[in-house]
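Every protein chain but one is kept in place in this view of the complex.
Chains here go by letter, A and B, matching the order in which they are written, and residues are numbered from 1 within each.
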């Protein structure tokens, strides 16, 4: 950097990225709060407590292998990999923001999962003694909750400070827990893989924040808003771990037995189908038919999002392929046409294109879920199957497939409202000039938050 | 590139790598065909269908944990990682073909697994109602089938277009399904980890194609036929995930209980042994005793291939070590002597050295399987053990260990014939000048099929 540039930096820089006070303070305050709140509220549940053997005898459980741990732990670990390696590495594609991608992803996920255990616990695992009792299912739910905030991070990648991200996560987890409670426990919608609860909410939450934080002069850092060869290969690590483990994501919390089994099959197939149509559209719309790594890294995952709600339903294998087929097309076209349109005309700057990967496929997933629920018949499911799959009362009192379909549609609206409304609210907080976010010309650059040695 | 070079390019280039029409067309046509065929043929099986609870009661299955899902899903996910990350990243070692390695691997695996579900389903999972009923075992089988084609890809890496790869995969899966049916269902050979069915077939299929597509002037792209420092580190991601999860690969479809348990132990040991002898030979044959990354990335895996057939047998822990011991030596020597020999004298250009990693160890695995099967005694196995391990009839009618050994040897021949014969056939199709493959001087270069930004 020459003298002129340095001087200009000193004079013009409107923002100060020094977070030496704010970041440690926020981390310490929040982690201390977690310790206190966990001390007051969180305990082991019957299956992770040392008194499990008594519980086994009392409840006539024949073997340790019936502990929910063995039904869910392999899926949990896959989800855990998606959250930390999947999302983290997917965002390393920028040439000089890989530390921020994988490092801040790590930070906010580690905070978010603690806050999620509390928020979700208050809503769904509060015991009669006022304690939240946790087991492996709560860990999965916490990871899911975190995923919503990581999706939102994708929209603002490179343009915010770590302190802003921690605020985004604090509010995001809170909003998620309320939204999830309304959708799953009040409306009684089903959403196995979170097309609505996680993806629609998370994506619109991030897009609304990005809209509130619109940077008219972001082209000043356009030199860094792209990839280099090896950063694209790093991003493929994220893509592939997300892609491979998505069947575990969509099946992690479904019913034991056929529920988990079927969710895996549907997701596996939908994702396979998406890859081919993403490649087709990517090739079709580039000169010389060359493929674009952005599409391969992202659009190929849309099928997993879109099959999330219906993964546990009798979607049928061909139904999964169809969902994936169209999502690959829509998502890739989104990257080609919609992302530039959103930036130019709606002032939404979406660094990772979460609108194409999570928002649109999430909405599609909600709609597919509503339709397939409404179309469920006793012929296909059997009476018992309907009751189990949709948690209907035994005598179908007041709940019918068509009513369930309406509830699914209502749930989608709730997710949208919480995402957009919450994002506008949080975005307005994040506009305060106290968070240490970078100037327009300093976006997408690790050097402002990381010691760089080369 | 200077003017002279550009001019030469314009005049001389015999090939056009534009796949803007062919690639989207092939992807759309094949994915559409999959949707239709899945609609007609594929349904959930009893364990993934919503009527599983009825099935449980009818068949007196005491718990959801007895669903095959819980026996096989962790192994399935490990296999899935091997197919997409393992094979994908192993091939990223070339300095400018990492996108093609990991991206085309992704594309053909995603297509191949769909086609494999159909092909294998027609042969082995066709129900009386004319539908193929699928569960987790079919997903594992589909991933296995795909692995055969990915091995073949290793032989032609960097020298073919994505359209050719899709054709290679379409035929490869088809041939595989027929070969597998003959070996497993007609000959009644055992091949838990696919030394014959997957590795021998896949490697010779790829080598025969490479022979048919021989490029006499390939040295024109020799500048790109090597690695750089970080591409070798990327490749180690592939190596290690293959190495670590190989015990899951060889045990994914073996018998519940001791079958899976034993296959894991045998594979774990064989692979450990291979590492030491690969390192020894690599060091011994390089000046100054330096290690060659090519050997560490590839030869260390040969023990997993070679123990594939016999992994479920009573090979004994030391038997596994011995198999790995020799395969590490043979495979490394193959890279040092045989690969150059094959290229120079047999006109087989084998980019990843699949002859050393899959072909030779696969054949060794078939032979080890035949010998250990023939040598099986009632003293070691017990009568029940013999019956279960080799699927003998209860009264040994017509099947004895020595006959089983002969059948195993016959199976190896079938794999060889299908691999070589199929490769020659498919190679002759791929020689048609319509597939958009690169010119000799453009091989191993991502820029012809990918948008490159740096």
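Please note the rule applied: a contact is a pair of C-beta atoms (placed from the backbone, for glycine too) under 8 Å apart; a residue touches a chain by one contact, two chains touch by 3 or more.
Because the structure is predicted, anything quoted here is derived from the model rather than measured.
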- If the hidden chain were put back, which of B:248, B:331 or B:372 would touch it? B:248
- Task: Decide which residue listed in A:237, A:336, A:359 or A:386 touches the omitted chain of the complex.
- Result: A:237
- Task: Check each of B:186, B:291 or B:375 against the chain that is not shown and name the one that touches it.
- Result: B:291
- Query: For subunit A, which residues reach the chain that was dropped from this view?
  - Reply: 17-24, 27-28, 30-32, 34-36, 38-39, 42-44, 47-54, 56, 62-65, 67, 69-70, 73-74, 77, 80-81, 84-85, 88-89, 92, 96, 98-99, 102-103, 106-107, 110-111, 113-114, 134-136, 139, 162, 230, 234, 237, 436, 448-454
- Footprint of the hidden chain on subunit B, which residues? 62, 65-66, 70-71, 74-75, 78, 95, 226-230, 232-233, 236-237, 240-241, 243-245, 247-248, 256-258, 260-262, 264-265, 268-269, 271-273, 275-277, 279-281, 283-284, 286-293, 296, 300, 314, 316-318, 321-322, 325, 380-382, 384-385, 388-389
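We take it that only the chains that are shown with their structure count from here on.
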- Just send me the rotation angle from a CA overlay of subunit A on subunit B, rounded to the nearest 5 degrees. 120
- Message: As a quick test, compute the distance in whole Å between the mean CA positions of subunit A and subunit B.
- Response: 33
